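Comments concern the structure below.
Shown here: the complex without one of its protein chains, the others still in place.
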Amino acid sequence: MRYVVVGLHAAGRSACAWLRRANPAAEIVGVDPAPVPVYSRPLISYALAGEMPPGAMTVAGAAYFENLGVTLLRERAVALDPGRGRLGLASGGEVAYDRLLVACGAGPRPAGVQGPLCHEVCYFRGRTDLARIMDRVRPGGVAAVLGGGLVGFKLTMGLLARGMAVHLIVASPRPLALNVDEYVGHWVGKRLAQTPGVTLHTSTSVREVEAGAARPFRMRLNTGECLEVDLAAAGKGVVPRIHWLADSGLPMDQGLLADDFLRTADERVFAAGDVAQVPDMVHGDARINAVWPVAVEQGRIAALNMAGVKTAYAGSLAQNAIPVFGSRLISVGAVNPALTAGAESVAADGPRGSYLTLVFRDGRLIGAVGLDAPPRLGELAFAIRRGLRRRDIPDWWLHNPKNAAPLAAPGGATTGNARLA
Amino acid sequence: MAKKDLTEYSICSDARAMIAKAREDGVETVWDRLTEQMPQCGFCELGLSCRNCIMGPCRIDPFGNGPTHGVCGADADVIVARNFGRMVAAGAASHSDHGRDLVETLHAVAEKKTTDYAIRDEDKLRRIAAEVGLDVAGKDVHAVAAALADQFFEDYGFRRGSMSFIGRVPAKRRELWKTLGITPRGIDRDVVEMMHRTHMGVDNDAVNLCLHAARLSLADGWGGSMIATELSDIIFGTPAPKTSKVNLGVLKADHVNILVHGHSPIVSEMILAAVRDPALLAKAKAAGAAGINLAGLCCTGNELLMRQGIPMAGNHLMTELAIVTGAVEVVVVDYQCIMPSLVTVAGCYHSRIVTTSPKAKFTGATHVEFDVHNARQKAIEVVELAIERFTARDQGRVDIPGEPVDIMTGFSNEAILTALGGTAGPLLDAIKAGQIRGAVAVVGCNNPKVKHDYQNSNLIRECIKRDLLVLVTGCVTVSAGKQGLLMPAAADLAGPGLSAVCKALGIPPVLHMGSCVDNARIIQLCGLLADALGVDISDLPVAAAAPEWYSEKAATIGLYAVASGVFTVLGLAPPILGSKAVTELAVSGLEGVVGASFAVEGDPVKAAELIDARVRAKRTALGLTP
Partner (left out) sequence: MLKKTVIVRPELCVGCMQCMIRCAEAHSRTKALASAIREDILAKPRIHIGVGPQNKPFPNKCRHCEPAPCQEACMPWAIRSDVAEGLKIVDPARCIGCGMCAMACPYYVIRFYRDTNAPERPSVAVKCDGCHDRVAAGDVPACVDACKTGALTFEDVNLYLKEGTNRLAHAAYGVRS
C-alpha cells in the first residue's frame, strides 16, 4: 500500500504521522519542493515582530520524516491522473499511488495592484516572504500594509514593533470586517486611531506602485493620494493552489472540493488543509477555513480515511487568536451576526475589561468572539459542534464566564453534588 | 498506608514500644489520624480561611489567582489577624477559666463553704494580699482569703480596669504598654473584646487587632495564669525542691493505676487525697492489688509533681500510649489538652475515662462531677471505680516499658530564691560574671508533626551547653525529665560556667518551674531580675522557646512573652504566613514596638544559635561579656 502526500506543511505532516500510526508497514511518500526545515508558517508573525528568532520557527529536526518512515520527494507536483492513479512531477517523472492526499495549501491572493514596481509588493505566507520583508524593514521608515484582515493586522503589529510607521490600507469601511463583530471592529478601529505610528485608510485601495523619490516606492491610492514607502506588504487572503489540477477532472470551486470524509470525487484522492473546500460546520456550505488547527485536524481525518478507518469530519470551523494592541482577540465560527442571516448575539458578563459575545442562529450556537475574555472559546467551539442551543447555555455560565464549570463536561451541569446530598 | 519506622515518631523508647503495641492491639493513635488528615488545608495553614460569618466561608488565594478579599472585603492581613486574635483569645480564656475556678475555690474557703479545700500556705496568702495592696494586718485567714478573692474577682471584671499583679511588671515596661495602649484591663473583658473585634465588620486593621491580641495575652500572663499559679500555691502549697520519677515506667503492674490528666489541682489534689485513704487502700488490696498508684499526665501532672512529688507518666503525645500499656484503670480528667480519642483508646482496654467538669464532658466517658462541696467524696468514687476496673484488667495485655527516670522538681520562685539564699543576688552575680550567661524558658507541648520530644530536649541540650540556664514547664518537663536533664548530674552536659554554678548549688541546669499556667512564675522572675538590675525585661539576656507547641494556649503564652519583652522562638509556624504584614510584624516589626519578636525555627541547633545571638546582644548592651 502506497500513500502519497502532496504538500508537507500543517495538513501534510499531520497526515503522515497518522498514516504511519494507522499502518506501520505501508509506504508513505511525501512530495514537497521544500519539506525541511520542518517549520510552522504562522510563526512568521512572531519572527517579524521580533518576539521569536527566525530559527525558533523550526519545530522539528531534519530527521522528522525519516523517523516517520516517509520517503521524501523534493519535487513540485504538476499533474494528477486519477484514472491511472499517477501523480506528475515537475522533473517529468511520475509517482503511482494507492491513495493520494492533496495538501499543497494556498498561496497569497494577488494584491491587484498595477504599475512598474507592482512585483515589489511582498506577501506574508512563509519563510521566503518573511526574509524578503526583513530585507526591506527600516526602523524609522515607512511601510504600507494592504488588507484589513488578520494577516494585515499581524503585518501591522510586526512592522510597528520593528520601528516603522505603518499605513494600513483597507478596502472595507472597517478593518477586520469579516472576522469580528461590530463592537470589536469598532474597538480595534479606535485603538488603531490612538496608536502612534499607524495611519488607517479605510475604503481605500492601492492602484499602482512605482518608483518613489524620497523612498524606494510610491503607492498611488484610489483616492488620488500618494504614499512614499520603504516597504509594501499585502495580506489579501489566500488562493488554494489548484491550477495544477485543472486537467485532473476533479470538481473544484475556489478550492478542491471534498466530502464529509475529506474524499474528492475520486475515491482514492483526498484533500486537506488550505487547498480543501469542505463542509463548514456553521455556514452549511463548503468553504475554505485556512487556519492551522483546521489543517492539522483535516490531515488526521483524511489520513485515517485513507488508511481505511472511516472517520467522519464534522466540518471545519473558523477560529483565530491574535494579539492586538496588548489585548487578545479570539473568534470562532460565525462571529458577525450582520453577515449571517437570522443571527442574533448574546453577551456574556465577564471580568471588567473583557468582552465575550455568543452568536446564535435558529436558536443554535454558531459562533463567539472575545476580547480579553476568559480563554474558553474552545469550549464554545465544542458547543458549536454539538449544536448547543441557546437554552442549553445556562445563565450561570453567562453571568460568570471566568469561573463557570465547563459546558462540555459530561454531567457537569446535571449531576447531583455532595453538598446537596 | 505505609507506616513510618518507629524511630521516626519519638526519641523515647517507651513511646516507641507503645506505638508498636498500639499497632498490634489495633489501636488508632494521634499519628494515624495526622496521616489521614494529610495534606492539611493549605488555606487554613496560612491563616487565609475565614468562617466568621455565613456570607462566607471565604478564602484568599495566596497564589494571586483567585479571590483576594473575603465577601465582606477583608483582605489577607485582616483575615489572618482576626484568626490569630481568636486563637489568642481561646488560649487566654482557657488559662483564665482555670484561674477563675481557683478564685471561686478561694472564695468558698473564705466563706467556709467547703471542708475539702483549705489554705495550705497562709504566709503566701498574706504576702500576696499585701502585695496587691490589701490591708490585712491582724485579719484572720478567712478574712484575708475573702479579701483576696474579691480582689481577683475584680481582675476578671471591668470595673477596676487593671490587673492586680501589674506591680510585678518593671516600670519601664508598664510605661511602654501605656504608650502603646496595651496595658491589660480585665481578664474577661479583654477576651470578650477580642471576640467582638473579630466579628465581621468591627476591627478591620491588622495592626490594631494584633495590638489587642498582645494586650489580651498580657491579661492572661500577668492576669489569669498568674492568679491560677499564686492561688494554687496558696491553697495547695508552694512547691519546694524534691525528687520524683518520670516515664511510663512509673506505672506498676501490680497496683491499681490511676492517671490524672487535664489542668487544675482542684481535681488532682483530691484524687491524691483519696488514693492515700487507708480504707481505699484496703479495698485495693482486697481486690488483689499491691496498692494504689497515682501518676500524672500533662499540666495537672505537673501540679502534683511540683507540690507533692507525684511521678509523671508522660506528656501530650504519651496520653494515649499510657492507656495502651493496658495497665491503667482510670484516667481522671478535668479540662484542656485531653484528646477525645482517649475514650476510644480506653475502650480498647478495661480502662475508663472519668470526666469531672461540667465544662468538659466527653461522649462515652464516665462523668463524676466535682464541686467544692463534694470533691473528696467524688474522688473516693473515682478511686473505687479504678479498683473495680483493676479486677477487669487482662494482665496478659499489660506491657509497661522500661524503668522510670529520676527527676528533680519544685522550683517555684520562692524555692529558687531560698536556694539562692533569700535573694536573687547570687543569680544576678552569676549572670554578671558570665558563668550563667542568661536564662531560657523552654516550654510548651508536643506536636505529632515533629518527632516527639526531639526538638524540646535537644534545644535544652544546646542551651545548657552555651551556659544558659533553662527553665521548663508543661509538657517540656517530661521531655527534659526522660532525658535525665532534670537531675543535678545533667550539669555535666552543661557549659563550664553553668556546670560550676549548678554543682555548687546542687541543682540541675534545667529547673522545673511547673505547669503551663506557671509560666507566670517565669515572667514574674523576669520582672524581679529586671527590677534588680534597674532595666526593662527586654534588656535581660533571656529568651523563650516553644519547640513543639500545638495549642492555642501556647500561642497566647508566646505572645505574652514577646509583649513582655522576651524573644521567643517557635518550633512550628503559627497560621499567619498568609499575611506578609502580620508575619513581618511578628518576626521583626514587634522588635521596634515591644522590644522583642518571634522567630520560627524547629531545628534545635539553629534555634539555639538564634537564642545565643540574642543573649550575646543583650549582654553586650548591658556592658557584660558576651
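Chains here go by letter, A and B, matching the order in which they are written, and residues are numbered from 1 within each.
One rule holds for everything that comes next: a contact is a pair of C-beta atoms (placed from the backbone, for glycine too) under 8 Å apart; a residue touches a chain by one contact, two chains touch by 3 or more.
On a predicted model such as this, the values are computed, not experimentally measured, just so you know.
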item: Visible chains that the absent chain touches, using the contact criterion stated earlier; value: A, B
item: Of A:H167, A:R300 or A:R361, the residue in touch with the unshown chain; value: A:R300
item: Absent-chain contact - pick from A:A60, A:L178 or A:V346; value: A:A60
item: Touching the absent chain when the full complex is considered, from B:G66, B:P340 or B:P626; value: B:G66
item: Residue ranges of chain B at the interface with the undisplayed chain; value: 39, 41-43, 45-46, 59, 61-66, 573, 577-578
item: Absent-chain interface as seen on chain A, which is shown; value: 14, 40, 42-43, 46, 51-52, 56-57, 59-60, 292-293, 296-297, 300, 319-321, 323, 328, 330, 332, 374-379, 381-382, 394, 396, 400, 403-406, 408-409, 411-413, 415-420
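Here is the rule we go by: only the chains that are shown with their structure count from here on.
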item: Centre-of-Cα separation between chain B and chain A, whole angstrom; value: 72
